Structures are given as structure tokens and as C-alpha cells.
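Have a look at this one.
Removed from the display is one protein chain of the complex; every other protein chain stays in position.
This part shows chain A:
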Amino acid sequence: MDKVMRMSSEKGVVIFTKSSCCLCYAVQILFRDLRVQPTIHEIDNDPDCREIEKALVRLGCANAVPAVFVSGKLVGSTNDVMSLHLSGSLVPLIKP
């Protein structure tokens, strides 16, 4: 979906969230602790919420949110972010 492509290809870390999603909040906290300022797109406040959700699911995020992109590339959802971080690969990715 064009909108998702456009929004996700912004520089740095981009996270699609929903205001009611507490797991999204947890992911945001993690990036904040790593001293990174991600761009947050709260899709439930977006008129195209449904389409964005579908696009994110199609891209591979089973629950749509949270969906984390770094430099335009999809990193994944909470699981992926956690795995990357524990393996030490997240920090080099977000702060090259």
C-alpha cells in the first residue's frame, strides 16, 4: 500500500502503533531506553486505518501492530525486535 510505503520509508526508526496497544507502548519504551527517537504512526487515528492494518499484515506482521521499520526496511513485530536486541543486533541496526 502506497501510504504504508511512504510512511515507512522515512528516515530512522518508524513504528506503526495503535493507541490502545500496550505491547506497542512497550516497544516504544525500549527504543526510548536505547536513546533513539522513533517516528510513531498511530494508525487508529488515521482514516485509512483498516487498509494500513491489512497492508501491515500482508507484509508479515500477524497482529499488524506494532510494526517496526528501520531505514525503510521492515524489521518486524515485537518478537523480532526482542530477538534482535538480545542477540546484540538491534543497536547496530538503529545506530549505524
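Rule of thumb we're sticking to: a residue touches a chain if its C-beta (ideal position, glycine included) is under 8 Å from a C-beta of that chain, and two chains touch if they have at least 3 such contacts; residues count from 1.
Assume contacts and distances are computed from a predicted model.
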Between "Retinoic acid receptor responder 1", "Tgacg motif-binding factor 4", "NIP7 nucleolar pre-rRNA processing protein" or "Integrator complex subunit 11", choose the name on the UniProt record of the chain that's been left out. "Tgacg motif-binding factor 4"
Contact residue for the chain not shown (choose from A:27, A:55 or A:94): A:27
Selected from A:3, A:54 or A:85 as touching the chain missing from the view: A:85
Mind pulling the chain A residues that touch the left-out chain? 20-23, 25-27, 29-30, 33-34, 63, 78-79, 82-83, 85-88
